[in-house]
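For this view, one protein chain was removed and the others were kept in their places.
Then we have chain A:
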Amino acid sequence: QEKLDMSMYPVESIRNFSIIAHVDHGKSTLADRLLEITGTISKTDCNKQVLDKLQVERERGITVKAQSASLFYNHEGINYLLNLIDTPGHVDFSYEVSRSLSACQGVILVVDANEGIQAQTVANFYLAFEAQLSIIPVINKIDLKNADPERVEKQIEKLFDIPTDECIRISAKQGTNVEKVLQKVIEKIPPPQCNTADPLKALVFDSTFDHYRGVIANVALFGGEIEKGHKIVSAHTKKRYEVNEVGILTPNQQPTHKLYAGQVGYLIAGMKEVTEAQIGDTLFLYKQPVEPLPGFKSAKPMVFAGMYPIDQTEYNNLRSALERLTLNDSSVTVHRDSSLALGAGWRLGFLGLLHMEVFNQRLEQEYNMSVILTAPTVPYKAVLSSAKLIKEYGKDQITIINPAQFPDKLSVSEYLEPTVLGTIVTPHEYIGKIIALCQDRRAVQKDMLYIDENRVMLKYLFPLNEIVVDFYDVLKSLSSGYASFDYEDAGYQSADLIKMDILLNGNPVEELATIIHSDKAYTAGKLLCERLKEAIPRQLFEIAIQAAIGKKIIARETLKAYRKNVVAKCYGGDITRRMKLLKRQAEGKRLMRKIGNVEVPRDAFIRILKRETDK
């Protein structure tokens, strides 16, 4: 295959840009159209979400992994190289978005002509704005009946201070005005400011793992040039590699002789794991170190969930599935964990709820594994005051992921919980309910602003754990789907945390202990007791189910004893069926966990511990 010669594209003819938008506003469809217009892919009816290669992306209509594509376009006699960097549209991946943006000089901000500005429109705008990128506003879906581009233009002007005449009205689906967008990109977005004469400085903005070729790193060159045979070093890991191949993505891999400053493409350099090519890392030539590009951070998990095989016999299968899935997702943190109830498993850290759901879905679809996913928890912290514990842990501030690790109040000077700054955009008729919801979730209002006559933007500081379970779902249903939500990490705050135990006839059930804010303890305890009452089978004696904080009981349910439990008829025809059932129950005895004298089947634990799935 002929290798492309990238030297034909001097820096002045290069435009690096990204498309940012709120979920479902048409980002990927616009990308499809751009690829078609530039001849990168042929125009057929089946070009739908071309850049979304993962099945889960295509099904859910979301972009999870950032892809890039190099487009070639001739405008007014000049051949331009336009590098489109597709970004994940979801809040969980804002770090990826920010790294992709740092490889760009401009963005196309897509807003739905009917929905208008939504929470992520705002969040993504600010990311681009802070990165000092040129912003081209595009109003999409003008072909739909309820489109009101004029209103949206006014919103954009009011909120982002961009004049209405800079907006381009398009229909990505039909292709209307899409070419204008390309031209605007060339006119308005500056070429990259960099020099091929400088030493190599490459930003890794994504990486994938290929079984045969190893890690493929998506890079943007901020200086210098790179080709096969070069020896490069990772600023983060300090490891050294030799480059095997470089190329561009169209969107499939197309090898080239070299890549030059200002260009975007991929390289393969004998890296074995994606953790060796972390997003945000800087690559430079051996013996020519450079100042690493700013903004690199190791993936920080926001949400934790326990993952257990449905049956312990599946443990090994699940382990290899996890290994393979995390090959391509270096932002999932994996720790081995075990539960008395569920056996051996893992505690996984995700960037957010969507990340966790997508991961779970990929596990099911790509590896055919069904797992028990326990309710998400967040990493709490404690500032220790006990000398003994400080010595034991080697530091005075610890992170608590497992309730069993929760240090007692007496040994702690302060407990901390993670918080996020959430942005909600909603039609004004739902304000009352939403404010009430936020208050219920211990959130503190930081800002409230009308973005137009109908819609309000609210900013609240939330404790993260109040959001991870079902906040988004509740928000959506309260507002008939019209409210949108986005959040970003806002550090830790002091919190009145306690450990709530569950007791059965006085004996604690370790697996069900939870760390919770004292305000919420009563409601949570009551709910848990009620759920347990439904989940535990009746026994020959009464069972007292209690939620307790230390010695104090805060909630209780009673499961009455069986007074009659014998099948009425047992004659010839009934016997076989009866025996089957009884023998199954006898088998079940093997898997029973005995808490004191109370028998709790594994199934009951699963029902209580597992995460409520979306309806």
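General observations
As a working rule, a contact is a pair of C-beta atoms (placed from the backbone, for glycine too) under 8 Å apart; a residue touches a chain by one contact, two chains touch by 3 or more; residues count from 1.
Keep this in mind: contacts and distances are computed from a predicted model.
Going by its UniProt record, the hidden chain of the complex is named "Radical S-adenosyl methionine domain-containing protein" among "Origin recognition complex subunit 3", "Glycerol-3-phosphate acyltransferase 4-like", "Radical S-adenosyl methionine domain-containing protein" or "Medium-chain specific acyl-CoA dehydrogenase, mitochondrial". Listed residues A:197, A:410 or A:540: the one in touch with the omitted chain is A:540. Interface residues of chain A with the unshown chain, by the touch rule above, are 539-540, 560, 562-573, 575-576, 578-579, 582-583, 585-586, 588-590.
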